[in-house]
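In what follows, a single structure is set out as structure tokens and then discussed.
The complex appears here without one of its protein chains, the remainder shown in place.
Let's turn to chain A:
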Amino acid sequence: MFSQNFLTYGLKISGEIVRDILFFPLWWYSRGLVMFFKKLTVFLSNKQKSLALIVWIKNIFRPMYGQTDWQGKLISIFMRLMQIIVRSFVMLFWVIIALIFFCVWIILPPFALYEIFFQFY
């Protein structure tokens, strides 16, 4: 009884560990990839939120500071355009960063494998 239980259970444990190790590359490109992608989108949307880029674009023709005379409107459009351009650049920077990370995630395993091979040959 004892030995039988021990055997089945011991097998189960080692099976679990083997499964963990074998399953993990698959995980990297399936559930892991999706998870990482989601995290990046959250990161980008937070950056967007703090830059309020969409708010600026939406309000491009609305005068700033309640200045509804024509001079105010003119200056406002110009100012908003400037703001949108600057903020877009910042946003672009973050998008690129995110893209780089995403690419790294994808190519990291084959690249690491390649590097290990490279060390030997």
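Criterion: contacts are C-beta pairs under 8 Å (C-beta built on N, C-alpha and C of every residue); 3 or more make two chains touch, one makes a residue touch a chain; residues count from 1.
Here, contacts and distances are computed from a predicted model.
Chemist: What does the UniProt entry say the missing chain is called, choosing from "Cytochrome c-type biogenesis protein", "Thiosulfate oxidation carrier protein SoxY", "Glycine/betaine ABC transporter permease" or "Clp R domain-containing protein"?
Modeler: Result for the unshown chain: "Clp R domain-containing protein".
Chemist: What residues on chain A make contact with the chain left out of this view?
Modeler: Residue positions of chain A that touch the missing chain: 1-2, 5-6, 9-10, 13, 16-17, 20-21, 24, 27-28, 32, 35, 46, 49-50, 52, 55-56, 58-59, 62-66, 108-109, 112, 115-116, 118-119.
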